[in-house]
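Structure first, commentary second.
Removed from the display is one protein chain of the complex; every other protein chain stays in position.
Take a look at subunit A:
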Amino acid sequence: MIEVSNIEKSFDGTPVLKGISCVFETGKCNLLLGGSGTGKSVLLQCIVGLMKPDIGSITFDGTVYTNSKVDIRQEIRRKIGMLFQGSALFDSMTVAQNVEFPLQMLTPEMTPAERRERVEFCLKRVGLENAGDKMPAEISGGMKKRVGIARAIAPHCTYLFCDEPNSGLDPATSIKIDELIREITHEYGITTVIVTHDMNSVVEIGEHIIFLHKGHKLWDGTKEEILNAEVPELKEFIFSSSLVRAAKKVDDESEGGLAAITEGATNGGGI
């Protein structure tokens, strides 16, 4: 479990995060939802340690991360896996070398044979068992995301962070990536935090959703609750999404479009 307490962050005097407190639950897909410029990615970067918050604290399973000693921070960082928006694969390495890299760096006690075995397992887990020898430039955006996930889980991470995992992907591939993230989260019981503004992801994997707006946390709850939330900014966000607008259009013309989403959200399934 990750606890964020009263996080504030400003850039050149402009506040971006304004006293955000929330809890990311273990074994669940926690979504940081919000429009562009609401501070989602900044909050994520504060949590993983790429940015230092001005005020507030972040706790990983009871261990305070912010302002702690370098050794403690290092220890926590080694439990973190992250899928970046652009995948951030090392372009001078093959797919297999990318997945092996954190093992080489973080677990020197592993033998080369053990590392190879783990790489093969992780690539197989994300459905890329035949792509190990390819270079990142030779694979598609969806495959890059899968490699990113394989690299993140290779060193047995406890916390998985995903920064807009669906950006640049077609809807079908987005759903596959979402499903993969959900499966991995449940399979390994890890704490997953996903930054997104995609309502598809909310319906697909939103087990715990935190809605940010202008640097504030306005709402948190489950996907079953989100359509009934009485927060105007959240309603506006939801009903401006292309998914809901399309469903509403179908709803207006016939019956069942918006109802299908509501039903899907309530039943815990996709649309």
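Please note the rule applied: contacts are C-beta pairs under 8 Å (C-beta built on N, C-alpha and C of every residue); 3 or more make two chains touch, one makes a residue touch a chain; residues count from 1.
By definition in this document, contacts and distances are computed from a predicted model.
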From "Potassium-transporting ATPase KdpC subunit", "Cytochrome c biogenesis protein", "Sulfate adenylyltransferase subunit 2" or "Phospholipid/cholesterol/gamma-HCH transport system permease protein", the hidden chain's UniProt protein name: "Phospholipid/cholesterol/gamma-HCH transport system permease protein"
Of A:L106, A:M135, A:A229 or A:V250, the residue in touch with the unshown chain: A:L106
Among A:P15, A:G35 or A:G49, the residue in touch with the chain that has been omitted: A:G49
Residue among A:R77, A:K134 or A:K235 that touches the chain left out of view: A:R77
Residues belonging to subunit A that touch the chain removed from view: 48-50, 70, 73-74, 77-78, 80, 82, 84-86, 88-91, 102, 104-106, 108, 155, 161
